[in-house]
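What follows is a single structure, written as structure tokens, with notes after it.
Here the complex is missing one protein chain, while the rest keep their positions.
Think of it as A and B in the order they're written, each chain with its own count starting at 1.
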Amino acid sequence: MMERRWFFLIAASVCLMLLSGCWSKRELNEIAITTAIGIDRVDDKYKLTIQVINPSEVSSKQMTTRTAVSTYTAVGDSMFETIRRLTTLTPRQAYMSHIRNIVFSEEMAAEGIGKVLDFLSRDHEMRTDFYLTVAKDMEAEDLLKVLTPLERIPAQKTYSSINTSEENWSAVQSIQISDVISTMISKGNNAVLTGLRVVGNPEEGSKLTNVEKVDSPAQIRVDELAVFKRDRLVGWLNEEESKGYNYILGNVKSTAEYAPCKNPEQGGITLELFNATNKMKADVKGEHPKVSVSIDVKAAIADVECALDLSKPAEVAKIEKQFEKIFVELMQSSIDAAQEDLQSDIFGFGDLIHRQEKHYWKSIEKEWDTIFPEIEVTLDAKVQIKRTGTTIDSFEKELEE
Amino acid sequence: MGTEKISAFQLFVLIVLFEMGSAVVLGFTFKANQDSWMVILFSMIGGLLLYLLFTHLSNYYPALPLTEAIVKITGPFIGPILAFFYIIYFFYLASRVLGDFTNLMQITILRQTPFIVITIVFTLMVCVASILGLEVIARTAEMFYPLVIFSGTLFLAFVYLDGLPDFRNLLPVLDKGWEPIFSTVFPQTITFPFGEMIVFMMFFPYLISSYKRKQVGVLGIIVSGIILTLLSITILAVLGSEGAKIVAIPLLETISLVNIQDIIQRMDPIVIITMIILGFIKITLFFYAAIIGLHGLFQIPRSKRPVVVISAGLLLIIITFLIGLEYTEHVNIGLQVIPYYVHVPMQLILPLFLVCVAWIRGRIKWN
């Protein structure tokens, strides 16, 4: 019976606590759901832009004349300080857990994003499932202001664009903070971030008219990769090089590749890739380490404009050979860019050597940055055409006859 | 010892949950970089040896908890002092773990809530459990056991289904040789969480079939060791050793990355719920061990249990508040000072000493 009395005592103290409670509470209509942060550099200060959702506009069924998102910009000495300073502008507290993108301006990225990443990974209100991106040739602030049709939240649009094109085009790569941090710390690897750019007129982008037209005057596009060395931006890979980069690393899930026919006037052949695997090997016997990369591509013929008889295995083998050459060229262009222009080991060849030959790696670890441009990379591609589509013969051939 | 009894299965469940307790939050040390998972395996073996030492010690007085066995072994002069040391030790561990979990709650889900409030709520649970007794604690653990195992499986399933792990992160094996592995194994991981099993010496007398304590304990350590190794490998493969080192709670970080087709996403509650349950079990066991020790040492009757528990609970809140407020300091002390100066003497040296004394006394008696 004693126990019961104590139980009541405990229950009473719980009730007391309940009365004084609610410290971390935030009602849904007291928070501003932030979907993207843009970080610019202005005179040694951070210029932060947040893109905030206007929930009733996003989920309303009727057309309204108000935009689905708003942006707020503030300048401050540190990230956290600036975020707090934003409350002088926003009616509600900015809520950071639903961020989809972090956009760095090129200037910011060139100065180094290490400190920002430290803040982002430290602040536990932020989940770490957002994508890190760099805005090419423009301020991050302006990029966040571009309104997008179809997907009402621009950040969500960018997020899904990256996802879809990663799956279907494979020129870009979605980069999360955990990827970047481990590659940045590692001596034998460097990070890339997804590049964003606006095609069309950025001025028009922030107006509601941007989403009222069939063909939006300003569109956000993802097709390039920003290359970093340590935490600084050193340059860009263009679409081709980005694709080569993804082939080398085996990131390609599915894409399309085009090769001209023997007679270029006829047009070309397009392959639909459905599987690409890579193999990397390091060889440290010689003076400079050697790396060999081979990829194994399985594809289907998606489109044939040439006069070819695809029922003959010899013809198919010829196409395979042709594409193998194209893949090697693609990869080579990417390697060239990394070794010559950018001098940044974005492929993680250093880590590869580390994994394979840990003792050798210890001897060259410190000079890796100078060794990397010198290493010899042998590339090899193997293409297997598994399907030739539902028509066996190209009827282009019939037309010719 | 009253009529409270726990079954062998209940002991097993308690051991597994206990082992996974703070290990899930802080026990994963990634000091040995990509080889950290080996650290757990080796510590498990060391832990097994320690456990065999404990059961051997308990063979001398199987019907008595550790503190009372100590009094029997070392006599009425030193005995109570040593026993009291152990009570303080258990109590201190309870407050350390409580501090860990309070901090965890603060950095994850209750950012603005004051430290003391979370401590009080945790202590309330622990007090209620301690008043109700070991049998109820064991049954509660038995109820939560499937839940914990289920969430663990779910965690692994989601992470692997999403294709997050990249096993290249585990390479190269033995990058810096064996040295970093063994320097983390001893004394750090071997004492925490495996050496902490010494607390179960307080509960052996309650076991129905007490001859099973060796098998059950060994099985429990192996099972929990394997689970911990699996989790550790997964975390390393997902985050990479560098990534795992810098984040506060690697397990939570890993699950938060899961996003399968936008359907299965934001699975953090799985980890947080499991953590709270595991923390509760761990704190309760330490706390309850201290309470049993107090009862035995000062011969307090069972009917005074609530008074003892409530006063000890108040003390627990105060001590936790004092030692746990500074998180970094708290963690540092936990990883650098405690293993050497507290865990090793209490978990290894003293038990060895006791075994020796008991053995010598046994010899003398026989001759």
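The working rule: a residue touches a chain if its C-beta (ideal position, glycine included) is under 8 Å from a C-beta of that chain, and two chains touch if they have at least 3 such contacts.
Going forward, contacts and distances are computed from a predicted model.
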item: Name per UniProt, for the chain absent here [options: "Putative cobalt transporter subunit CbtA", "PTS system IIB component (Fru family)", "Spore germination protein KA" or "Aliphatic sulfonates transport permease protein SsuC"]; value: "Spore germination protein KA"
item: Of B:W37, B:F144, B:F158 or B:F200, the one touching the omitted chain in the full complex; value: B:F144
item: Absent-chain contact - pick from A:I53, A:I181, A:A307 or A:A381; value: A:I53
item: Omitted-chain contact residue, chosen from B:M38, B:L164 or B:I277; value: B:I277
item: Selected from B:L110, B:L164 or B:I338 as touching the chain missing from the view; value: B:L110
item: Of B:M125, B:L174, B:I310 or B:V342, the one touching the omitted chain in the full complex; value: B:M125
item: Touch list for chain A against the chain that is not drawn; value: 4, 7, 17-18, 21-22, 24-29, 31, 33, 35, 53, 55-56, 58-60, 95, 97-98, 100, 125, 127, 153, 156
item: Where the unshown chain meets chain B, residue by residue; value: 7, 9-10, 105, 109-110, 113, 117-118, 121, 124-125, 128-129, 132-133, 136-140, 142-144, 262, 265-266, 268-269, 272-273, 276-277, 280
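Rule of thumb we're sticking to: only the chains that are shown with their structure count from here on.
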item: Separation of chain A from chain B, taking each centre as the mean of its C-alpha atoms, in whole Å; value: 41
item: Contact footprint of chain B on chain A as seen in their complex; value: 2-3, 5-7, 9-10, 13-14, 17, 21, 23-24, 121, 124-125, 127-129, 176, 178, 181-182, 185-186, 351, 354-356, 358
item: Partner chain A, residues of chain B touching it in the complex; value: 107-114, 117, 120-121, 124, 127-128, 131-132, 168-169, 171-172, 175, 238-243, 246-248, 253, 256-257, 259, 265-266, 303, 305-306, 309-310
